[in-house]
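I'd like to ask some things about the structure below.
Note that this complex is displayed minus one protein chain, with the remaining chains in position.
Let's look at chain A:
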Amino acid sequence: MSVLRPLDKLPGLNTATILLVGTEDVLLQQLAEAMLKEDCTSELKVHLAKSLPLPSNVNRPRIDLIVFVVNLHSKHSLRNVEESLHHVDAAFFLGKVSFLATGAGRESHCSIHRNTVMKLAHTYRSPLLFCDLEIEDFRATMAQRLVRMLQICAGHVPSVSALNLLSLLQNSENPSLEDL
């Protein structure tokens, strides 16, 4: 399948699957391990991919949340993410996609401006998270956040849906973008 659709498969019982897309293998692996260490009542499945589209020969469960990881130090990762975005169905952007920008701590190494990523996230109406994945504590906190988001996107939290979460997260972001 060349395009990822959010609801084309039935969900697994008590299972939540997240897909991390990014060029930084090491960081993604570490983030995945941090997420799996988290205490969670549902079963977690983490899939990693360098870019989309994913090979169609693999039998994979329904993906509940896609996180695109952009490294602010390399333009290549941004381009990779932008190209992968074409292979995601529009229905995913109703709260099941999130952007994660890493490397903002070392301002001197940043080749991509923060605003570029913010504009990207604004275009796709998805939440943008900043986290330095190289630092273990921040990584652990971000893993916690992602686990909670994943639970909501998978429908494991009653009375909160992905769309709900999206509108909750957007309120704090939009005012700043109006100033741009």
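Throughout what follows, a contact is a pair of C-beta atoms (placed from the backbone, for glycine too) under 8 Å apart; a residue touches a chain by one contact, two chains touch by 3 or more; residues count from 1.
Criterion: contacts and distances are computed from a predicted model.
K.L.:
Would you kindly match the missing chain to its UniProt protein name, picking from "Centromere protein H isoform X2", "ZSWM7 protein", "Brix domain-containing protein" or "DNA polymerase delta subunit 3"?
P.N.:
"Centromere protein H isoform X2"
K.L.:
In the complete assembly, which of A:Leu27, A:Leu54 or A:Met118 touches the absent chain?
P.N.:
Considering the complete complex, A:Leu54 is the one touching the chain left out.
K.L.:
Since one chain isn't shown, list which residues of chain A touch it in the complete complex.
P.N.:
These residues touch the chain not displayed: 2, 7, 11, 13-15, 25, 29, 32, 36, 38-55, 58, 60, 83, 91, 125, 154-159, 161-163, 167, 170.
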